[in-house]
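With one protein chain withheld, the remaining protein chains of the complex are depicted in position.
Let's look at chain A:
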Amino acid sequence: MRTRLVVMLAVCALVVAVAPFVGPPMPPDARDFILWQLRIPRTLMALVVGGTLSLVGAVYQSLFSNPLAAPSTIGTTAGATLGALVAIVLGARTALWGLPLITGAAFAGALGVSLLVAAIAAGRNVRMNDLVLAGIAFSMAAGAISTGVQFSADSAELLTAMRWTMGHLPQVGYQNIVMLLPIAAVSVVGLLTLTRALEVFISGEEHAESQGVNVRAVRMASIGLGALGVAGCVAWCGPIAFVELIVPHIVRRVLGVSRRVLLPCSVVVGASFLVLCDAVARIILPGRETPVGLVTAALGTPLLIYLVARKSS
């Protein structure tokens, strides 16, 4: 167990250290610029986004006692997409205090829909399944409005929107990372403080309540903090698929289900997983860059199927 943990952490560190040097060869005169102004900030962004998304996935899976629960379950992704679409149609080039409108709108959309679900979670007699249903309902509503917005968009806007929904790590400077970092930090640190309560959740909500957990408070805090982190990530990068689903499952299979290991390790593994995917995205198609969302799906899906198949055999 301890050895596995050490090996896993070592692999993660190695990936992060090597990743910035992976990619098309850098011309000598532009080397410093490419490395320090493009690749390092991209890697940092991937670290922040990957870690946050994975932790939120792990927390939601614990909270809903459902291995398929993800931020999209409670409508976060659909809300972000709606926000981004509206911004694209209104004119994506506008920016407010250096923050692109599309980012701000996606953030607001993601947070708005998730907070609606969190408000429902505050109810006294609400069961976890009700929340999943509420999330699906809000997702469908947001999706329907999005379709309406798309209908009024021209083809250039549609292309931008489609690109956005693929999930990508943008060429950002350090400034955007500095903007995202506090959001992600609040979300990650806040969620990690809930570890102990989520441990008690394993034997059922009512049982947890009888053992002293304030179930409603934990539920709202988890959903709210999770939504905040995911909204931040989605705002800058679009919906990067599968990370939040796959990484907790990998950690669970390798290191066990104990929440004290699962949650913090999801942050670390998720961070390096997205860095790895980003590096792969740079080299997989020579001459152009694949959106990282495609790579996460392509890498993650077979991995997940393998892990499930190995367990059941």
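Just so we're on the same page, a residue touches a chain if its C-beta (ideal position, glycine included) is under 8 Å from a C-beta of that chain, and two chains touch if they have at least 3 such contacts; residues count from 1.
In this text, contacts and distances are computed from a predicted model.
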item: Name per UniProt, for the chain absent here [options: "Sarcosine oxidase subunit delta", "ABC transporter ATP-binding protein", "Protocatechuate 3,4-dioxygenase alpha subunit" or "LigA protein"]; value: "ABC transporter ATP-binding protein"
item: Sole residue of A:I120, A:I177, A:V215 or A:A231 that reaches the chain not shown, by the stated touch rule; value: A:V215
item: Which of A:I102, A:V172 or A:V200 contacts the chain that the document leaves out; value: A:V200
item: Sole residue of A:V6, A:M140 or A:V257 that reaches the chain not shown, by the stated touch rule; value: A:V257
item: Where the missing chain touches chain A, by residue; value: 65, 196-197, 199-200, 202-204, 206-215, 257-258, 260
